[in-house]
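Below is one structure, written out as structure tokens; the observations come after it.
Every protein chain but one is kept in place in this view of the complex.
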Amino acid sequence: MIKRMISGLLAASSLICFPSVSLAAFPDKPITIVVPFGPGAGSDAVTRFLSERSSKVLGVDIYIDYKDGASGAIAAGDVKRSPRDGYRLILNSNSGAAANVYLFKSLNYDPVADFTPITGLTRNPLVLAIKPDIPAKNLEEFIKYAKENTGKLNYGVGNSSSMANAALFMSKAGFEATQVGYKALPAALIDLLGGRLDFLFCDPFAVKDHVKAGKLRALGVTSTARLKSMPDVPPIADVILGYELVGWIAAFAPAGTPSEIISVLNKAFVETLKQKESDDYLEGLGMQVFPTTPEEMGIFQKDQIKLWSEVLEKAGVPRN
Amino acid sequence: MIKSGQDFLAGLLFLAMGVFILITGWDLPVGTARRMLQGYFPSLVAWLLCLVGAILSVKGVITPGAPVPRFAIRSMLPLIAVVAFGLLLRPAGLAGAVTVLIFISSFGLSFRFLDALALSIFMIIFIWLVFVKGLGLPLHLWPGL
Partner (left out) sequence: MDLFNNLVMGFSTAATASNLMYCFIGVTLGTLIGVLPGIGPSATLAMLLPMTFGLPATTSLIMLAGIFYGAQYGGSTTAILVNLPGEASSAVTTLDGYQMARQGRGGVALGVSAIGSFFGGTIATIFVALFAPFLASVALSFGPAEYFSLMIFGLIGAVVLASGSILKAIGMILFGLVTGLVGTDVQTNALRFTFGFDDLFDGMDVVVVAMGIFAFSEIAMNLDISEQRERFLSKVKGLYPTWQEIKQVLAPCTRGTIIGTILGVLPGGGPLLASFSAYTIEKKIAMEPGRFGHGAIEGVAAPETANNAAAQTSFIPLLTLGIPTSGAMALMLGAMILQGISPGPLVMTNVPDLFWGMIASMWIGNGMLLILNLPLIGMWVKLLTVPYRLLFPAILAFCCIGLISFDNNTFDVFLGAAFGLLGYIMVKLGCEPTPFLLGFILGPMMEENLRRALVMSRGDATVFFTRPISAVFILLAAGLLISVILPSVQARRKEAFSG
């Protein structure tokens, strides 16, 4: 929606936001980061925060260009055609850079061939939340309960991450439940709080305070590490060995960008991620910092494309 | 004889729309009440639309009412103007598209050349200031600029 108008205004506002001193060599002019979502989306906080901080490390301004729509294809198509000079980058997620390979039969970009990975930025685990009147205090008890009531429970899905996690979880735990579809997770959260859904894989920041207030119970997190914002919630992998299906955000440049430029960018982003403030801020939002080398990110991305395709196919999601 | 052409036509239009949805949505899987698929609700509504259309056209045949309305060609001018605007905006720029829009539509009601010209200039300036300068809408004023 009116993305171009936004970017116009944004360029103006970013100029005021982070002034900086320019250096010789790369980078010597502002960098633009294209993001496949609109302002105010959950991932926007990450983008804002990291661009502001890495702009200080790099010594140039970083603008954000919001290009939402078409499941990320608009943003990816834009950066794919951009000059290979490191001044126009894309932040892409497990949807745009992995799951879309499965979800769309004809994608106007190739997430691997058209882009060079710079680094991972964040991993965004989901939390398995259940309604509190289910008599299960922990994950083992819940799995036992779900198996006894197989086919009777309802769960909500609001995006590909929540759908894929529910499918993976049920197949590994060995029970069946009925899927109820929503446009987005908030609507599903209403039905979970209202007691009409039994469980839901949801963003930690959205459920955290409800758990604290006793309105929901959080049983497990989809990453292998615990969340600092919800330290009482154990990884699902503690019960189901090897369970790990986590969304992520990573930075990419157009394919063919010189490796010296990639390494400058990688160094700056990684340095930003390793600052204590970054860790605190992102953990507060229920995310985990995810610094990698470009090579590690490339390997990780290929693994993820395989993983998400398998899980989504198993979940019965149709390809368009 | 048809006693109300207006009702009869309206009924036929609903009926045609219902049939159109049924035909174009024929290959959408319907599913069951327990797990409705993408074809269930559209076909349900389409059947209802056919029913309402059929009743309305029968009503038009047997009960008296308004006759078939006369459609005025002149009324199409504003819509033609809008389509022309859409076609011209990219190739001709904002100025050209707005001018054509205003001239075509002005023919609909006591056309005066100078008025239409003055209005075009006023609107171009206004839109340029508010939407392009103020709101940052990425439109170019002249062709190719």
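Per-chain residue numbering starts at 1, and chain names A and B are given in the order in which the chains are listed.
In this text, a contact is a pair of C-beta atoms (placed from the backbone, for glycine too) under 8 Å apart; a residue touches a chain by one contact, two chains touch by 3 or more.
Since this is a predicted model, take the numbers as computed values, not measurements.
Wait, the hidden chain, what does it touch out of the ones we have here?
A, B
Which of these, B:Ile2, B:Ile21, B:Val61 or B:Leu141, touches the one chain of the complex that we don't see?
B:Ile21
Quickly run down the residues of subunit A that touch the omitted chain.
Touch set of subunit A with respect to the missing chain: 1-6, 9-10, 13-14, 16-17, 38-42, 44-45, 48, 64, 66, 69-70, 103, 154, 178-184, 186-187, 189-191, 193-194, 196, 205-206, 208-210, 212-213, 215, 281, 284-285, 317-318, 320.
Given the full complex, what residues of subunit B touch the hidden partner chain?
6-7, 9-11, 13-14, 17-18, 21, 24-25, 28, 32-38, 40-42, 45-46, 48-49, 52-53, 55-56, 59, 66, 69-72, 74-79, 81-83, 85-87, 89-90, 97-98, 101-102, 105-106, 108-112, 115-116, 119, 123, 127, 130-131, 135, 137-139
Everything below uses one rule, namely that only the chains that are shown with their structure count from here on.
Where the centres are mean C-alpha positions, what is the separation of subunit A from subunit B, in Å?
41
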